[in-house]
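Only one protein chain is missing from this complex, and each of the others stays in its spot.
Should a chain be cited, it is by its letter among A, B, C, D and E, assigned in written order, with residues numbered from 1 in that chain.
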């Protein structure tokens, strides 16, 4: 059976890319859903994520908490890595997770003919990842047409001739570029306004402090 | 002794299917009950669930939190895998758990002549599972009449002649189809309205944010 | 010294039965007490319970939360397996725990000339357990007069002649039957009303949801 | 150096008794203090307590929560096993812990010429323990005059002639007897009233339940 | 490089003493700081503390919660063992930790020409520790002038002639003596009032209890 979808638009589903073993890639779909929260709101990720992968979910959370003014305490965010029965290592799915969650939060469909890979800083920078060539070839074989990769990985790309005609490579440095390319919003202007929030600074309320005395 | 029930309708009890060893199946009943919550509301699953099985419970929770507008913080949901003294592996009981919990939450009886198997995405898609032929034969031997399986597993079904006359196979792609087939609601119209909630998007309240300043 | 009590009525104490090694049984007393809660209310079980035994406490909790309308968040429930310095395996003490806790919660004495064994579903069904013959013989030797067992275990009972004259066997399918037999309430009518709650469905308040929009 | 105190009265300090190795006893002092709580109120026990000893602290908590109507959520209770650098096994210090904590809670001094040993049920019954003869001899050697033991251990006591003249043995069946003997309250009448609470049943407020419907 | 400071007065810094290996001592500085709390207020100790050392922090917390009426839920207390990259064993730094924290809480400087060692009971008694001679010699070599030790360790002190002229030994039985010696308060009268709190009993509010009924 085959879990791949490579055409149309779907809310909360993104084609990620993974390295399998040492010299092969595969398409790794990630789905997200947003529900009313229990307690203070959580991000719940499944798919046997190992330590670096679990940490990458926390880093993606930093972006989600800033994006678009959503009151994140009112929702639980479910992130599901599909079919990863041998576990997920590394943080190269960070941009994929961020895209899936923002799609689900905002109910904006994602292009299924696009696949993506890339690590994220907590401030929204797209950082380089490993195995970029294996991932591109796996995407091409699966029928994907466009692949988003970190710009800092561009020099690592060495794909075979037969695949290079099949796929376009989009190099990016920021998560906003990923979202602009992969999401298909109805209201493009409102969407662009929300993207601006990611780079903004959040002013923090001052604390009602007791009177301070300078100590000796 | 025998824990199998294959006729009549019961609230909160569903006949699931499991693989035993490498080449056998068995009927695995799952019961659910809903009680007043302590704290913020929890899903409590028992039956020695291993890691993937525990993660599948979290994924089912995503669906439950959306279904039918129930205030999930007011209830604890108990899910019990019956007789699994060697533990439960895998996520192929996801549709079974979802069906048992929704039956208990809504007090709608489940057909006991039906068995089911299938994984779930957090968005309600029924995903393929392993061992489908062994499971169907075990259900048939136990006296089950109808078996719900993921449509993406249909090509894997290779059951023997003598069983193929005994059981009907229902292939599905969405959890709504499972619930429509297995549950026996008194008020079918109200039930159909609730099923529609699963596919809906939940708008999330905006946060009362401090004034933002664009950073340099 | 001897911890066995086989006559009279006591609040919060029930004679359970355990298998010791492979071919012997023993009387396993369980005591329960209910106190004002700290925080949201907990069930605190002691006696070196292993994994299945700990899970069985969670399943019993499902019943307790429904029984008799007690506000379970206001109490901590202490369950103590007495003298189990090598640990407790399995879930065959579930009916014993449920009986001890309900006795303590309602301040209704339990008959000490009765012993019991049986697993519980989260919905109140009494499920079969192992070692029923060893348990019955141990109870008989200890001076117990009546033994409650799961009806589905009746075919497994093979007790020696000399014990069969000493003890009566009560087969049951529901926890309500266990409670009716073992508890000695002052007000039988009020007690019978409370037993009815176990089989009832609890309606759950609807959530104040944000307006829903059907997604594309 | 020597940590033993065997005369006078002290608040929050009790001489317990332990078995060391297989054939020796020792005096094991336990101190308790009660402080304003952080959060919901905790019992914090130190001294490298192993699993059964930790469970015994939970059982003692059941008694403390009932005793004398103290609002236990407002306090943290600290219990310190003194000088136990190799850890504490078993539950034979339960009566000692209960006595130290109630002394600290109520600010009632404890007789230091008394030592004690005994396990506790969650309902206040004193249950038998091991090594009673070794413990009595260690207490006698340390200068203790009176030793409280479980009545069910009386048959196990085999102390040498030279010690039997030095110490009195007080057998007990209930924690109230321990407290009456070891504590030295200023107001005996008020104290006696509080002891009565331990054996009382606490009525529990009913829950504001949603309307119930009997399920089919 | 050298982390030792042996003159002047500093807030929140105390020279403790440790045993290194089997036959050497060292000066172990401890710093504390008090900050606005997150949540209910915590004591956060760093420096690779092993089990007994972590437990000793909990025992010190008992004293801090009583001292001077500070609302401990409003603060987080940070305790830092400096330079302990191989971990901290034992509870002999208890008086040092208590002194550092009370200095930081009250903003009272600590004499840096003093070093100290000693265990604490939860009620404020200074209990004996090991390696007292090695510790005194290490303090003397480092330039410390005065060393506070438990009075019960006085008989263990066997320091060489050449050190005995360099240092004074102050034996103590209570934490109040340690604080009186090492702290340098501006307002000595107010400070003395606070020391009295440590030995006081805290009355605990009664609980609004449901009506009690004596059980049969």
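Going forward, a residue touches a chain if its C-beta (ideal position, glycine included) is under 8 Å from a C-beta of that chain, and two chains touch if they have at least 3 such contacts.
Source: prediction; values computed, not measured.
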Touch criterion as defined above, residue of A:15, A:46 or A:59 at the omitted chain: A:59
Residues in chain E touching the chain absent from view: 1-3, 11-13, 31-36, 38-39, 44, 46-48, 69-72, 74-76, 78-80, 82-83, 85, 105, 107, 196-197, 199-205
Contacts of chain A with the absent chain, listed as residue ranges: 39-42, 51-52, 55-56, 58-59, 61-62, 65-66, 72-73, 121-123, 125, 127-128, 152-153, 155-156, 201-202, 204-215
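FYI, only the chains that are shown with their structure count from here on.
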Fraction-based call for chain B against chain A, same above half, different below: different
Chain C-chain D separation of Cα centroids, rounded to whole Å: 28
Distance from the mean Cα position of chain E to that of chain B, given in whole angstrom: 57
Residue numbers of chain C (touch at least two other chains): 11, 36, 72, 107, 201-202, 204-205, 207, 209, 213, 215
